[in-house]
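Apart from one protein chain that is not included, each protein chain of the complex appears where it belongs.
Note that the chains are named A and B in the order they appear, and that numbering of residues resets to 1 at the start of each chain.
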Amino acid sequence: MLNWLLIFVPVTLALEYLAPDRYLPIFASAALAILPLAGWLGQATEHLAEHFGEGVGGLLNATFGNATELIIGIVALQAGLHDVVKASIAGSIIGNILLVLGGAMLFGGMRYPEQHFNATGARSQATLLSLAAIALVLPAAYEASAVAKIPQGAHYLSVSISVVLLSVYVLFLVYSLITHKREFVSESGDDDTPKPVPWSMGKALLVLGVATALLAWTSEILVAAIEPSTRQLGLSNAFVGIFVVAILGNAAEHATAITMAMKNRMDLSLAIAIGSSVQVALFVAPVLALASLFVGPAAMDLDFPPGLVLVLLLSVLITGQVAGDGRSDWFKGVQLLAVYLILGMAFAFLAGESPH
Amino acid sequence: MLNWLLIFVPVTLALEYLAPDRYLPIFASAALAILPLAGWLGQATEHLAEHFGEGVGGLLNATFGNATELIIGIVALQAGLHDVVKASIAGSIIGNILLVLGGAMLFGGMRYPEQHFNATGARSQATLLSLAAIALVLPAAYEASAVAKIPQGAHYLSVSISVVLLSVYVLFLVYSLITHKREFVSESGDDDTPKPVPWSMGKALLVLGVATALLAWTSEILVAAIEPSTRQLGLSNAFVGIFVVAILGNAAEHATAITMAMKNRMDLSLAIAIGSSVQVALFVAPVLALASLFVGPAAMDLDFPPGLVLVLLLSVLITGQVAGDGRSDWFKGVQLLAVYLILGMAFAFLAGESPH
Partner (left out) sequence: MLNWLLIFVPVTLALEYLAPDRYLPIFASAALAILPLAGWLGQATEHLAEHFGEGVGGLLNATFGNATELIIGIVALQAGLHDVVKASIAGSIIGNILLVLGGAMLFGGMRYPEQHFNATGARSQATLLSLAAIALVLPAAYEASAVAKIPQGAHYLSVSISVVLLSVYVLFLVYSLITHKREFVSESGDDDTPKPVPWSMGKALLVLGVATALLAWTSEILVAAIEPSTRQLGLSNAFVGIFVVAILGNAAEHATAITMAMKNRMDLSLAIAIGSSVQVALFVAPVLALASLFVGPAAMDLDFPPGLVLVLLLSVLITGQVAGDGRSDWFKGVQLLAVYLILGMAFAFLAGESPH
């Protein structure tokens, strides 16, 4: 579907060499090129997973399902753009709730006057997200209101939290792939779309390699163009992180969640939207924080600026409420999208750099 | 019922001319005079709406149902009392939750040991309120934690948000009057109280005009007396906005919600309390923000001070929880009222002016 966007891979290449100081077109072209590459990367991962049984396959899917976000994140760490990385983590979490779920409820609601989903299951996942997000921002929020006394305390704290979050993620994999796998399988098990013929392992590995290489290379161009582009547009790095990088990294999930909603399968749609947020909080965020110890000019602590902490907590609150009543319609979608729009305007107009 | 309070219209007039510097009695008298005038205005609107079909009638009711709040708000804008206006917006939202719902649950619970309501429907409305309130305060909260860089950014943001909120309100009218009207009608459809004979359109328009004129005039006297009265009492403008102006503007809803609870119709009671809060967030607040561009000495931005943002978010949280369990008793009412009382004491004792 997005394959025609692959044209932007050579376009980005051409721009980079022919007009290396036209940052805005380069930024836009690289962003568009990332979309189909992320799609191919995702497909290759899924096909590869087919060759391994449920357990290892599920592990592969869970771990490499966030490969695009990880690749862009690591490239941004190398460039020392910590604010972009943090903003894209926060942006992924809130984007999945407000933009993806909002879009799914709006488009689904335009076909069906009222859609229902399993409120208990959805609440369960919303609780998981709450705990994950709170664990992620709690120290930042606490730190904002305290006078740190131990030098390097925030740094040690960030590393420790990353280890705790990753441990929780490993336990989550044990939970979802071993002890409670039936709950997770059943939701996607009643899929009536015919499955495509699986690729050979060789093809899968080849596509995986090529897509990863191109993605890494395009991400570097994108990241290098962020700062001059935002300056030109009068926007902040945080804005680009939240609203551009986060959307690029999650485009595939966005499309699937909306498609499922239009097929009146709201349970799956919610599972994708909330599940993606959980993976970012429990896996992508700590991996990037730990990776920053080895990559880039300085370690990135998990000290989200207050504005991001607030929007994260509010989206957690919203998720719980939206998931809690077991029903959706087009107007609920409109509201979620309106909150996302207002949030975008707040970051755009205020160009808010945190006082950190 | 409140008609005898009409005596305070001439009393206010008399005080205003005979003892123009006795601010406190003038303030009290004008406040008491507003109560029956708001009641007449509401009745005239309903009778007028009867003459137009469901659609236009519903629109009239929804739009002019908040006429009292709008009139007092615009008069306060003319006097440049932005803090009073913002406080009365926040006060309307929290008052409907804590005072009205608390009162309804207490009085209803004194008659019935346990009252039940449709938890799904109530949660749906609580979600609507959450999203509306979050959209309203999000930028203020974000701004409080950021360093604004774009001059006039907060102002442009405020205007943009007002436009978004009003658009959402228009879509809400489409939703509640057209696409999903059955859900909203059914709730009040099983009303067994005999409907009064509708007034002629001429009578309705006459009462509407007279009540509006008297209301505007009394509001001007009230607003002019706010500052000297609060100084005399050692209270802040915020206190008066939250606990006096907000209550005056919503007295009719308060009475109805409590009456319904005492008839064991908690669904309707909740719908009125939460619905009023939603209307203030989606309609009254943005209309006043936009009106301030043309009325009064300066534009009023939607930058609520942190104290108000916090209580708004907390009352949203409370609404979700209270609505979520589908049952109420007298002790839940006591608790909501206790939170309201403590809130009142906080504003009274601390005389908190925000550092804005």
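Operating definition for what follows: a residue touches a chain if its C-beta (ideal position, glycine included) is under 8 Å from a C-beta of that chain, and two chains touch if they have at least 3 such contacts.
Only a predicted model underlies this, so the values are computations on that prediction, with no experimental measurement involved.
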| item | value |
| --- | --- |
| Hidden-chain contact residue, picked from the options A:126, A:208 or A:287 | A:126 |
| Chain not shown: contacting residue from B:55, B:209, B:234 or B:297 | B:234 |
| Chain not shown: contacting residue from A:139, A:249 or A:305 | A:139 |
| Those residues of chain A which, in the complete complex, touch the missing chain | 120, 123-124, 126-128, 130-132, 134-135, 138-139, 141-143, 145-150, 153-154, 156-157, 160-161, 164-165, 167-168, 171-172, 175, 179-180, 313, 316-317, 320, 324 |
| Residues of chain B (touch criterion as defined above) contacting the omitted chain | 113-114, 234, 236, 305-307, 310-311, 314, 317-318, 320-322, 324-327, 329-332, 334-336, 338-339, 341-343, 345-347, 349-355 |
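We adopt the following convention: only the chains that are shown with their structure count from here on.
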| item | value |
| --- | --- |
| Computed distance of Cα centres, chain B from chain A, in Å | 39 |
